[in-house]
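Apart from one protein chain that is not included, each protein chain of the complex appears where it belongs.
And now, chain A:
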Amino acid sequence: MKILVCVKRIPDPDESLKFAGGGLDYSASKWVPNAFDEYAIETALRLAEVVGGTQRLAEVIVLGIGPESQRQQLTQFLAMGADRGVIVDADPDKLDTATVSKLIAAVFKKEACDLLIAGKLSQDNEGGQVPQRVAGLLDVPQASFAATVEWDQAGKALTVGREVDDGVEVKRVPLPAVVSVDLRIVLPKSVKNGSTPATHAYQEGPRLASLKGITMAKRKPVAVLKPSDLGVAVGNNEQVVGVAAPPARKAGQKVKTVEELFEKLTKEAKVI
């Protein structure tokens, strides 16, 4: 089994935004992996490993689309335990979402992968669409917003618990397939690969890279491709023409007592 995982670098969401010239100025930003992509790599690693053993059930390839020189987020995923990397060297600001999706689909095909695991959302531009697009381009089934994944190795399928508006939907998808992961995929018992003991509880959240992992990451192969190597023409069917800060809420007031709060809610705001 070959698992492809996407990593997108984003400006640290804990830093405040800098508005400049009708856009956002990221020139001084610290770059971090998109949190949902950290969850995606954790999901892939849990599927690939045998708890307590050294055997690997899958090869995990990380894919980043971005400038070759800025591969730090990809290296971080290699240090966590991914086997190798692929970079598509391009300026992500000049790629539309359709093109990013085509590049990911092209790498998936080139590598003959069985499973793509991506985040459900990029925290910066919040498109919420790349994994579903890739599934459509590949004409394979998709399981979006995954909170749990169970791999049926013999049946070559995944059973995925999906976070939907009114609960959790259980969907079985045959491989090859595309999965996008939601927050709760990194809870201790969310991922099972057929040999994960029922009682096994992972530590919550994406794993930290070990020192050994960090050393090994430097020796892991990373292939660098250009969009043209993948036969993908760069499109621009959308563009950002302006960015503004949302209107601030007008300053509120502190009340001293519950009685005062009740007064305000009934007499001033008239909401109860």
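Everything that follows uses one rule, which is that a contact is a pair of C-beta atoms (placed from the backbone, for glycine too) under 8 Å apart; a residue touches a chain by one contact, two chains touch by 3 or more; residues count from 1.
Quick note on the criterion: contacts and distances are computed from a predicted model.
Asker: Refer to UniProt and select, among "Aspartyl/glutamyl-tRNA(Asn/Gln) amidotransferase subunit B", "NADH-quinone oxidoreductase subunit N", "Sarcosine oxidase subunit gamma" or "FAD-binding protein", the name of the complex member that is left out.
Answerer: Going by its UniProt entry, the chain not pictured is "FAD-binding protein".
Asker: Of the residues A:L183, A:I214 or A:L230, I need the one that contacts the missing chain.
Answerer: A:L183
Asker: Taking the full complex into account, find the residue in A:P174, A:G194 or A:P221 that is in contact with the omitted chain.
Answerer: A:P174
Asker: Mind listing the chain A residues that contact the chain we can't see here?
Answerer: 13, 16-17, 19, 24, 96-98, 101, 120-121, 123-130, 132-137, 139-145, 147, 159, 162-174, 177, 182-184, 187, 236-246, 249, 252-259, 261-262, 264-266, 269, 271-272
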